[in-house]
Every structure is written in C-alpha cells, then in structure tokens.
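I have placed the structure first, in the form of structure tokens, so that the comments after it can refer back to it.
With one protein chain held back, the other chains of the complex are shown just where they sit.
Lettered A, B, C and D in written order, each chain numbered from 1.
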Amino acid sequence: MNTYLSLILLFPLAGAIVNALFGRRLPRRVVEGIACGVVWGAFVCTLLAFVDYRAPVRVELFSWLAAFDLRAPVTLYLDPLSLVMVPMITFVCGLIHVYSVAYMAGDEGYVRFFFLLNLFVFAMLTLVLAENLPLLYLGWEGVGFCSYALIGFWYREEKNATAGRKAFIVTRVGDVALGVAVVWMFRLFESLSIVEINRMGSILPAGVVTGLGLLLLVGAMGKSAQVPLMVWLPDAMAGPTPVSALIHAATMVTAGVYLLARMYPLIGASTVATAAIAVTGGATAFYAATCALAQRDLKRALAYSTISQIGYMVLGVGAGAIAAATFHLLVHAFFKALLFLGAGCVIAAMHHEQDIFKMGGLGKQLPLTFWPFLAGAACLAGLPLTGGFFSKDSILAAVWQKGGALYGGLYLLGLLTALLTSVYTFRMIYLVFGGNADAGAHGMRPERTPSAPAKVPAVMEAILLPLALLGLCGGILNLPAYLGGGWLDRFLAPLAGQGAAEATASFELLLQAIAGVLALAGLAIAHYRYGGKRRQERIAAAAGPMPGAVAFFLNGWRFDDLYRTIFIRPYEALARILWERVDEGVIDDSLDRLASSLGKTGEGIGNWTTGRVSVYLLSLAAGLALIIAYLAWFVF
Amino acid sequence: MTIADIWSIMPLLILACGALTVLLLGAVAPGRYSTAIGVVTLVGAALWCLQHTPEAAVPTLGVALTPFARFFTALFSLTAAVVLLLSRDYNERRGIRGEEYPATVLFAVFGMGVLSASTNFLPLFLGLEGLTFAFYFLVAIDRERPESGEAGLKYLLMGAVAAAFTAFGIALIYAGTGALDVAPAMHALFREGKGNPLLLAGLGFLLAGVAFKISLVPAHLWTPDVYQGAPAPVVAFLSTASKGAAVVFLLLLLPAAGMGEALRIPLWGLSLLSMVVGNLAALLQKNLKRMLAYSAIAQMGYVTLALLSGDGGGYGAAAFYVVAYTAMNLAAFGAVASLTEGEEFGDMEDYRGLGFERPFQGGVLALAMFALAGIPPTAGFTGKFFIFAAALRRGEIVLAVIGILTAVVSVYYYLRVVVNLYMRPAEGEVVAARGTLPETVSLAAAAVVILVLGIFPGPLMEFVISLFR
Amino acid sequence: MLTTLPLLTILIFLPLAGALCLVPLWHREERVRRLALGAGLAELALTGWLALAAPGLPQVQGAPAGFFFWEDLPWIGRFGIRYTVGMDGISLLMALLTAFVTVIALAVSWNAVKERVALHYLLILVMASGIMGVFLSLDLFLFYLFWEVMLVPMFFLIGIWGHGRRIYSAVKFFLYTLAGSLLMLLAIIGVYLIHGTQAGSYTFALPALVHTQMAPRTAGWLFAAFLLAFAIKVPVFPLHTWLPDAHTDAPTAGSVILAGLLLKTGAYGIIRFGYPLFPAAAASFAPLLTVLAVTGIVYGSWVAYAQADMKRLVAYSSVGHMGFVALGIAAWTPVSLSGSVLQMVNHGVTTGALFALVGMLDERAETREIEAFGGLWGKVPLFSAFFLLFSMASAGLPGLNNFAGEFTVLAGSFRVFPLAVVLAFVGIILPLVYTIKLVQQLLFVTERRPLPMSDLSWREGGILALLAVTAIYLGVHPAPFLDLVKVPVGLLTGTH
Amino acid sequence: MIVPLAHVLILAVILFILGLVCVLVWRANLIMILIGIEIMLNAAMLVFVGAAGQWGVADGQVFALMIMAITSAEVSLALALVVYLHRRRRTVNADEFNSLRG
Partner (left out) sequence: MEAIIFYILAAVTVIATLFAITEKHAVHAIVYLVTSFFALAVIFYLLGAPLVAVFEVIIYAGAIMVLFLFVIMMLDLGHPEKAKRPGGRDWWPALLLCAITLGAAFSLFGAHPSAAAAGASFGIRDFAATLFQRYGIAVEVISMQLLFALVGALYLGRRR
C-alpha cells in the first residue's frame, strides 16, 4: 500500500521533472508519452490501492517542516474520501492528457504544457492525499500555480495572462483564510494532522469552531469560485480547453468542496458555520445559473455552470450531506469534463470561435461530438436517470431533510436553480448544435470565418465517449435508498459524522419527481425560446443592443466592475500614494530634509568664520567671559 | 645644575642642540643636510625617551622627565620627524627653502618637550608659548602664497591674546597659592568648599587660553583659516603635535585638580559646542583643509569629553586619542601634502578620481578619513570607543549621546572625500604629484599606526593608563 | 585531528587572506576572478564540512551549551575585551548562507564587472570576512568591530560600480546604518559598565553579560539602542528607506550580498544579542516590534507594487519579507524563532537569486524599467523559467523555500500575536500581486521594445541552477536546517 | 605689602580688561591690537609681582621677567609679520586680511 501511495504521487512528479529538465531535448512523442504514461501509471496504482484498501492508512514519507511542536511531515492519508477522489482525478486526468496530445498538436509550447499538466496532477493528488494541513496547503497552492500558468499558457495575449493573474490572486484571497485557519488550528491543537484535528474538534467551544468553519469556507470560496470570490473562473476560460476541462471543471475547483468535506467532522459541529456554507453554496448556485443564462461565449457559459454546480456541492456540504456532495463532485467531474472537452472539439472545429451565437448546425456536422455533448448536457440539466439527476437530487433531498426555514428556502432556491440550469443548458445546445450550418448566409457571421468546420481529431472525440458513459451512468455509484441504497453513502459513512436523517423512500421519490419535472420544464422553456425558427430570431436580437438585465447577467452581475472600483483601483492608487507620498514624500523626505537642514545649519555656523580676525578675537573673548561669568555665578 | 640634571633632561638638550645645529649648518651649507639632521635628531630624542630611564625626576629644574613626559616627547618627536620627511619634497615643490623651517620644527618639539616635562607653571607656560611661537612662524612660512602670511597673522593675533589669557590665569593661580609648582596649586583648587575662587578664576582664564590652542568652540575660529592658509605639512604638524601639546597641558593640570563641578561645566560646554559646531560646519565645506579643520574642532570636542570624564579613565582615553589622532591627521595632511604639485589641492573636487590615479596616497587619505570617522578597525574607532567608555563610566550620558549623534553626522563629510577619491572620475589630466620615497615611508608609517592601534590598542592603552597612576 | 585547528578563525579570515592574495595579481583579471572564486569556494567547502561535522562533535570545554566550536583569546586585557568566537546552530546556518551567497556574488560579477576587477573581488571577499565575523563573534566589542567593518566594502561596491544615484545611495546606506550602530555602541558600553559594576569584573563576553541585572528603565533605553541598530539593518518599517536606494543602485553582486547577507545581520543581532541581553525590555518592546513588522510586511509589498524599476521592486519586496523575520523574532516562541532563522536563509537565497536575475537582464538590456520588457518567455525561456521559479518562491508558494520559513513564523507567532498573524497573512497575498504583475510584464505578452537579449550562459545557468536547487531543497526538506537551530533556539527561548 | 593683594588684583584686572577692550575695539589697526596685548601682559605681570610680594617668594618676579622676554620676542615677530604683510597688501587693517573664510 505504501508503495502504491508513494507511486501515485511520484509518477506525475517524475513526469513533470523529466519533462522540465529534458523535455526540450526529447522528441515530441516521447514527451507526450511520458506525460500521459505517468498519469495512467498513477491511475493503475490507484486501482491497485483501491483493491488493496482495507482501512484508512497513513504513510509518512519524510519530514518537511519540523520545528519543536510544529510537525508537518510529508504524510499521505488514504481514507474513503480520498480513495474516491484519487481514481476520479487520475482517470479524468489521464483522459484529458490524451485529449491534450491531440488538442495541442500544433502548439510549440507542448513541453511547458505537459510539464504543467503533470505538475498539476501531482499537486492535486497531494492536496487530496495530504494527511496534514500544510501539505494540503502545498497541494492547494500548487494547483493554484499550475492553474495560473495554464490559464496564461498562451502568454502572448495580454488577456490570457491577465486572466491567469486574476485567478491566482483571487484564489489567494481565499488561501489567506485557509492559512489563518491552519495556524489557528495549530495553536488550538498543537497539531496539524487532519485526522487528529478532526478527532479533537469536539472539545472546542462552538464559537471557535464557527470561526474555523468560516475561515475554511472562505478558503473554499476562493478555490471553488463561490460567491463572492467567483469572479476569476469565467475569465480562467482563457486557457486551453483541456485545461478548462481538467482544472476549472473537474478537479481543482472542487478542491474547496473537498476541503470542507475533509474538515467536516470539525466544522460540522457548528450550525452557524454549516449554515453559512449552505447559504454560500445556494447563493452561488443561483447566481451562476442566472449568469449562465446570458453568456455568449461557450466556455464562459460552461464556466458559470461549473460555478453553479459547485454551489450545489457546497450546499450539500452545508447540509451535512458529505456523501451527496462527493457524489455530485464525482459525477460533475465526469460530465463537466465531457462538456468542456466537447466544447473543445466544437471550438477546434470552429477555428477557435467561441461565440455561441455564431455557431449552429454543428449537430449534423459533428455528430461524434454532438451526442456525447448532449449526454453531458442532460446530466448537467439533471434530466431524470442521468448521473447528474441522482447526485443533484441527493443534495436537494439532504437540504430539504435538514428542515427549518433557512434550509427550506435554500431548497427552493436549489429547485429554481435546477430549472435555470436546464434552461441555459439547452439554450446552449440549441444555439450550438441546432439550426443550420449556413447561418452565415444570413450575414451574421464575419466573412473571415470559413463556413466549413475544421476536422476534429478522432482521438478527441473518442475521449468523449467514456466520459459520457460515466456521466450518464454515474448514478449507480450512489443509488437512492429505494433502489437499494448507495455504495458511496456506505463507503463514506465514517466521514459523514452526524449525517442527514434518511428520508423515506416515497418521500425521496417525490422530491426526485419534482426535480425531474423542473428539469424537463427547463428543457421545454429552452425549446420554446431557442428551438426551431425562433433560434434565428434570438440570434438576430443578440446582434442588437442588449437589454439591461441581459448585460447585467452577462457581466456576472457586474462583480468585476464592483471589485475594480472598491479593490483594484484603490489598491493601485494607494500603492502609488504610499510610495510617492508616504515612502518618498514623508519618511525619506523627512530624512533628506533633516540632512539638508543640518547642512544649512552647518553653513550658517561656517559663516561665523567670517575671515575677519576681529570677530575671532571677539569670539575668543566671549568664551572667556562665559567661563568667568559661570565661575562667578557658581561660586555664589 | 649637576651632570645628573643634564643627563635627566637629555632629550630636551638633544632637541635644542639639534635645532641649533641645523640653524648653524644652514649658514655653512645652506639647505643640504638640514632635513636629515633634523630627522636624526628627532628620532634620537625619541629613542632616548623611550629607552632611557633616569634615576629620578629632578624637580628643582621645574621639569621632570617622568614616563609621561618621555612618552609625549617621543610622540611629538616622531610626529615632527614624519612632518620633516613629508615637508622635504613638498617644500622643494613649493619653493620653501632654507634651514629655518627644519630648525623651527625642532624648536617647536623642544617647546613641547619642555611643556610635557614641566612640573612648574613657568616652564609649562614657556613651553607652550615657545611651541606656539614656532608655529606663528611656520604657518606664515610660505612666502609664495599670500594666504600663508594671512594665516600666520591670524594665528599670531589669536595666539598672543590667548597667551595673555594664559599668563593672567597663571598669575591668578600664583596669587592664590604663592607657588608656581603645578601639583600643590592644583591640589589647592578644590580643597575647600566649592573651590578657591581666585584659583578658579585663574583656571578660567587658563582654560580660555588653552581652548584657543586646542581650538575649542568658541575659540576655534582661527582653525579653518590657518589650516587652509598654512602649508599642508605644517598643518599636519600643527593639528597633531600642537594640539597634542595643549591636551598634554590640560593633562598635567586636571588630574591633580580633580574634576570639580566648577571645572566640569565649562569643559562640558566647550566639548558640546565643539562637537556640534565642528561637525555641522564641516558638512558642506568645499575645501578639504578647511573641512579637516572643522573636523579637528569636533575631534577635540571628543578629547575634551574624555578629559572631563577623567575619573572614569578619561585621561588615558584622551592620551590614547592624542596618539591616534596624530596618526590620522598625519596621514590625512601627509596625503594632501604629497599630492601637491604646484598649487595645493584645496577644493574637494580636485581629489576626484585620485583614489585610482594615485592609489597609495589616495588609499592612505581614504584610510585616514575612515579613521577620523571612527570606523573600525582603525585607531579612530578604538580611540572613540575608549572615550565614550570613559564618558559613560563617568556618567556623562547626555554628552556621550550627543557626541555619538554628531559623530554620525561627521561621517558624511569624511565620506565625501572618499566619494571624490573613488566614485567620481577625474576630469582632465591628473596633475597630482606621485609620492616620493620619504613621503611614501611616512604615509605608510602613519597608516600602519592607524591600523595597528585599531586592531591591537591594548598595549598602548595599558601603557597610557599607567602614566596616570 | 582537524577540529583542533582554530577553525572559526580560519573561517573568518580565509576570505580576507584570499583578498590579500589578489593584490599581487592586480591587473590580471582572469586570474583574479579565478582566485577569488577559489577562495569563495574554499570557504564554502570549509563551512559545509563544519556543518556536516559539527553535530557529531562533543561539547567544547568552556563554551556555553549548544556551541560546536569555541575559540577564546585575550585581546584588550584592561577592558576585558576578548577575541571570542563561537558557532552554534544559528551561526552555522548563517555561516553557510554567508559562504554560499559570497560564492554567488563572486560568480555573478564575472562578466558584469569590467572595470577595477581586482578591487571589486577584493571588496567582496573582505565583506565576506566581515559578515562571517559578525555571525561568529560572541564578544560584543568584537561583534561591533565586524559589524562596522562590513559596511565599508559595501559602501565602495555601491559607490564605485553602482548605477543611478550611486553616490547618494552609498552614502545614505552608510550613514543610515551607522547612525543606528553608533548608538548601539553606547548601549554596548552601557551594558558592559553595568555588568562590570555588578560583577566586579569587566567583560564584553556575551555569556557573562546576559546575567546582568538592570533597572527596567535602563534596560529599556539600552535595548532601544540595540533594536534601533538592528532594525535599521533588517530593515523594519519605517527605518527601511535606505534599502530601496541601496539595492537599486548597487551592482548586482552588491545587491545580492545586501539582500542575502547584510539584512540578516540585523535579525541575527536581535536574536543573538538584543533579546538575550534584555529579555524583559525585549518583551515590553515586542508589541511595538510586531506592529512595525506587520506594517512592514503589508507596506513593503504594497509599495513594491507601484515600482517601475524592477530592482526597486525586489528591494521593497525585501522589506516585506524581512517583516516576517521581525515578526517571528517579536513573538519569540521556539517555533516562530526557528521560522525566522529559516526565513533569513530563505530570503537570502530567493532575493539574492532575484537580484541576480535582474542583474542579468540589466547586463543585456541596460535598463531595469519593467515597462521596457515583455515576452521574454519566447526569447529566453531558460531565464524565464528561473525567473518564474524565484518569483513564485518569493510569493510564498509552498514547496519552495519562502513558504517554509513564513509558515513556520506565522504558525509560531499566532500563539502570541494572533491579530498580527492574521494581518501578516493578508501580507501573503500582496507579494503575489506584485510578483505576478512583474512576471506578466516581463515574461508574458509581447516584446514592447526591441532589446538585445540572449539566453543564459553556462555560468549564469549554473549559478541559478545552484540557487534553484537550494530553494527547492529548502522548500521541500527544511527539516535538517530546522533541526540545526533547534538546540540554540530552545536555549534562547527557554524551552528544551 | 603696602596695599592688600586684592587691590593689586583689581588694578590688574582693570588693566587687563582695558587691554582686552583695545584688542577687541581696534579692529582697524593691527598695531593697536598688538598694543592691547601688551597691556594685558602687563596686567599679568602686575599680578605676578603683587603676588610675589604677598607670598614673599621670587618666582613671581621671575615669571614677570619671562613674560617680558616672551613679549619682546612676540612683538618682534609680530611686527615683522605686519611689515611683511603691509608690503603685500598696503594695509594694517586686520579685517582686510579676509581672503580665508567660510
């Protein structure tokens, strides 16, 4: 087991190092081979570990930070939660690596790309497998760095680089909270081990737990793009599409959920904290869904949907449904990776055109893309019996189960969001794949775009299939109780702590029915608005001026502008003021002034030496007078 | 006067005879061997002082070559020897000819020797006046430059007035005690009450007179003019030996008197003013020698601080600092002298790039600047360290803090020299002289002393302290 | 047995001896370079050997606990001044850093310095001696001597080979640091006298002086003087303004040494002398120091953001990073102190590397304006990779060195100053903000101005690779270093 | 002693002050400055002589004699210098020698 665990990490790390050091001297195929090979190697190890798994294990590899009672060795911990994460990560990563080989075929920076991708896998696995918080933090920041570097992968475009920078900084804001939480926990427990902290959590007063919970929540907000730290994710779509699929859909962005789930035994004790988590999740889900409604960029729409879905997961955690949240996390990883990869195919076919209003008719031209994409969309919209349906529903059920006005309201919000999800999902489908390919004939398409879609490499489309299968059938991972109960629920039972009470089968069925109906209603609405002929009208309308509400949603409720006004501008202005006014103007200048005034004084004193000897004599006599006068004064 | 008496004051006689020999020889063979004879005489006197231990001091003559006297006589002799070595080629370049110069230097050292050896106010006064008198002449010796004469005049007028102060002060002390011997007079000073008023008045006049010699504010104003006007080797001599002798003057008086409050406050004020005024006025000086003059004022403020902290070991510190200061100023003015080709380099700007063009002289000048600034490992640092240690031990915290702060300020102007030497490129052709052998030897000697005293101050300090037991 | 040699003395004076050996070769530049580098490497080898051998050695007789090496000779008897040098874990770590950074500094000036080569190398070696002396002295007088000696070569380095307002910066650097240290000199004498009157025997030896009893007021004043001197060196806000000027205008080697070593002497001084001599006063000053440290962290990083000159940017970043060191010291818990010591090393490596990188750019493009660059990634990938690596290290990416130090500091300080730690965490974002702004401007987007640019030479690559390996090693496995300082830190903080 | 020593001292100090006033006031004339110095020295001599009479030892008189000798040396050199400078500058106004200053 130790070997497997170490190898899971070592494989991608070795791949990254080899590619970093020698990649530029190796043939392209070798680089690609190494990159993919190590990830699949890790996947194999994961499977072996899975098979071998009996009980939670911890493996201490070597010491990292060690100063007195501060101990943070590199220790891996495999428990059910990480055990379900690791296969998903390695598998999706493996697929996406392969996909990338094709997607990046024409790019010169492949060495850097694969190096970063491998490094990302390593960091992500470290995050998941970490036994102590600093190590988790290492992975946490590591994925952040890779995300940054990959978003800005096409660094020549300023927009891309800026998007990467934004992602890094915004997530860093969350990281600060996480960091504070970590050192606070160290202060409280004299330990950094997650296992120990979770075990000892119950001894803390509620207020402290709430504080820790809120800090962790803020940490999760950053990484998982929850309100109000969600602004970076839509921009992060500037990266290559496989990156979006891997990092900004399937794996990294769910790290926040993972963190909350990981620490749930500690923070679950605080109702305030869990409520805050739930509210964050619910609000985010709704917010992102509304934004997704108005997006024109395919990837941005998907990005908002990701935010929204992660909102569900966080909501689930907030409702104490760790298993449900994890379930949704897994399923979402599959179908969202699928959607992104499909989008990648579309974009490749469209010569890197991403505006959905300029697409159309692709369903016929790219059937191998269309059908898996549709499967993914069905999952996303939560059409009944897809994986997404079950997972999303288990979360909603848990929320309902929690009861009370707050959770009741959140449940309703979740339902509304589900409806919206369905609407925007199928809006996307209709706009991208519906209609005719010769939409350009109507003069809406810029002339430079060739009407015929490019050829999409077969590998890319082939990758979509297993993902589509997993997404559609993901439900069997955790079937509802009335269908025999979920494997995941049982598997994760030790973690869940005080899990939600089991609902009765009939009641659960009822809830699922409501959700299913809503999803279908969404489909209907989408069809009504974007199906058939009306599709063209919408496209025509979109070319005109936008109504205020649409623009509001398109721009993500104008959070970017808000942050620019209240954070970025003041920050930059203050930086300048601090430098020019305070640092140079006050602190340094006061010294310079002191110096020059000393110099002036000195020159003044120097003027005493007038060159006229009579003054000198007078001064000498004055000295005498002073001394004698003092002595006379002293004697009396 | 017996043979033993003569034997006991042999160094003084050597100096006097040397001076006369040079003078007489000048009449026979003008300007041939005068420097050589002068140097030999001085070194001989110094060696005699250091080697020979007279059986007993002979107080009847009013002089006693105590270890204290022999030490300082040797110091002044060696200083003068270095000055003579520095002067030879300088004078040649500047057209100062004749045996008067070396003879007068010897006479000045003779005066210093008498001063250091005095146990009585009469020789003390005569020694002081004798050496000052020699400097009236030395300062004005460069007839090519009108400034030299002007400087001489200023020095003379101030010196004469100060001499009158001193004489009147001694007269009052004599009137108060009826004795001219130093020790009993000084012991009587604080014997009763706050101090004997007549003696205090006398000491007040004396202090005002000596303040001129040490160039303490407010009697300092002649210093920049004289330093600028006089030839560099003379300034080297004036700023070291002459000031040293004046400090010796106080060192002969103060330990016997003890540091009563009546004495402390005036010294306190003089020290404070000198440190502040000297350091501030030097800051933006454009002329190197004037700058060094102000620096000398400040340095003497530190010495005064040591003097008034005598009970805390300050006398030893002051004596040590005199030695250190001698080496530093010899190096500084020696470098200036040896760089002089034609007109002296007055303006700081003239020194641009010389650190590289004339590495040895420039290096010594820079070393001297760092030493004067009190940067280790130089004599300037150890000297200041001893002074401040004494001051703090005596409880002079305020003055010590002010002294340290002004020392920080002082670093600026010392660095300016270094900056010009090394960090600004020379403009045009460099006209500075390349050092001759005697100059190189003397500069090297000064530099070695600066460094050795900076690293191993122990033996000298030990010895100097033993002088005050 | 080799350990019977006066190893510490050799360690201190080996670079000086090397410097003196340069004199006969004055104008043979290639030989001068080789010889100087040889001396630096010899020093590094010796230090490395000591580091390996030290933990196994028995306790030296007559030395305080925790010291591997100890040499003690009389020097100025009357004043109780002794030549006392000793090496414990902290000094050892600092000695390693000194030797390492010296080698880097020697190597980076290989091509950058074309004029007065011998003098340049001589000054670096002299400075190495001085700094080594600072880290090893345990007699306050000796310490002070080295403390000031090391200023002089740096003054010349900045003034002669610097850029921009080099003279202003050199003089400012010198005066600023001297202002603090001269007051410290008074305080040193004060402690000496107080101890002397109490114990009856006067001495400057640190182990004896730490037992001095002092009135709180006196101790407060004396500590303030010590703190001022050290805080200027660290530098602690608002005493930092010499630093941007000095760093910016110094030649590359000068910046590397300034950032890598000179700043550390300040922090080292507080740890070694300030706190142990005046524990009570230090405790009462701790809140103030904390406030200043945190202000420095936030402020330095914030101001760095506005910089247009990249060297200045890195310089201000130093203010921020050293704030962590100060914070760890102020908290004075075992963990935070270990973190501070580690952070000192880390900052030396990271910022030294950044200065080296900026220097290399400056050498090529002859400008340091951030605006002038762009798209370097496409033109000089190797350089860019290193730049990114060290930028990330500077931004505190875990797995790289700075994180290890900063985290340890923060974890250790939280116990004492929770609020300050929270604010300092905010200070963790800010380095990222300016770092990636810099990275973006330099490496990404496209070239703004055509600049002559060539990728790293073997020598430069080697230097950076060495630094990179060190940075990663320190980031991944700092435990040996933390173990090294464990005993001394335990003794200092009273936990064993 | 024919009069108390204090009276002699008072006379001396008055003389001394008069000499000092002369030195300080006559900035325009080197000769007068030198004369002022002579007056001051005479005051010192008066104290010596008076004190010697008071204490009955000859030292004071010897000192007075020495002062006289010193004065003559000083005056001769000073006047030589005055003549020397007068040859160059055609003035005996002390304040006109101000090329060195600052």
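Everything below uses one rule, namely that a contact is a pair of C-beta atoms (placed from the backbone, for glycine too) under 8 Å apart; a residue touches a chain by one contact, two chains touch by 3 or more.
This one's a predicted model, so the numbers in the text were calculated from it and none came from an experiment.
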item	value
Where the missing chain makes contact, among the chains that are shown	A, B, D
Among B:I9, B:A151, B:A232 or B:L467, the residue in touch with the chain that has been omitted	B:I9
Hidden partner chain, touching residue among B:G44, B:P197 or B:G346	B:P197
Touch criterion as defined above, residue of B:S34, B:S77 or B:T104 at the omitted chain	B:T104
Per the touch definition above, residue among A:L13, A:V231, A:V613 or A:L631 touching the missing chain	A:L631
Those residues of chain B which, in the complete complex, touch the missing chain	1, 9, 12, 16, 19, 23, 60-63, 98, 100, 103-104, 107, 110-111, 114, 120, 122-123, 126-127, 129-130, 133-134, 136-137, 140-141, 143, 176, 178, 196-198, 200-201
Those residues of chain A which, in the complete complex, touch the missing chain	614, 618, 621-622, 624-625, 628-629, 631-633, 635-636
Contact footprint on chain D, counting only the chain that is left out	1-11, 13-15, 17-22, 24-29, 31-32, 34-36, 38-39, 42, 45-46, 49-50, 52-59, 61-62, 64-66, 68-77, 79-84, 86, 92
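One rule holds for everything that comes next: only the chains that are shown with their structure count from here on.
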item	value
Selected pair, greater C-beta contact count between B-C and A-C	A-C
Central chain of the complex, centres being mean CA coordinates	C
Between chain D and chain C, distance of the C-alpha-averaged centres to the nearest whole Å	64
Interchain centroid distance [CA atoms averaged], chain B/chain C, Å	42
Intercentroid distance (Cα basis), chain B paired with chain A, Å	77
Overlap residues in chain A, where contacts from two or more other chains coincide	606, 609, 611, 613, 617, 621
Contacts with two or more other chains, residues of chain B listed in rising order	153-154, 157, 161, 165, 224-225, 285, 412
Of chain B, residues touching chain A in the complex	153-154, 157-158, 161-162, 165, 194-195, 197, 200-201, 204-205, 207-208, 211-212, 216-219, 221-222, 224-225, 261-262, 265-266, 269-270, 277, 279-285, 294, 409, 412
Contacting residues of chain A [partner chain C, same complex]	20, 24, 62-70, 134, 137-138, 140-142, 145, 148-149, 152, 155-158, 161-162, 164-165, 168-169, 172-173, 175-176, 179-180, 182-184, 186-187, 571-572, 574-576, 578-580, 582-584, 587-588, 591
Complex interface listing, chain A residues touching chain B	595, 598-599, 601-603, 605-606, 608-609, 611, 613, 615-617, 619-624, 626-628, 630-631, 634-635
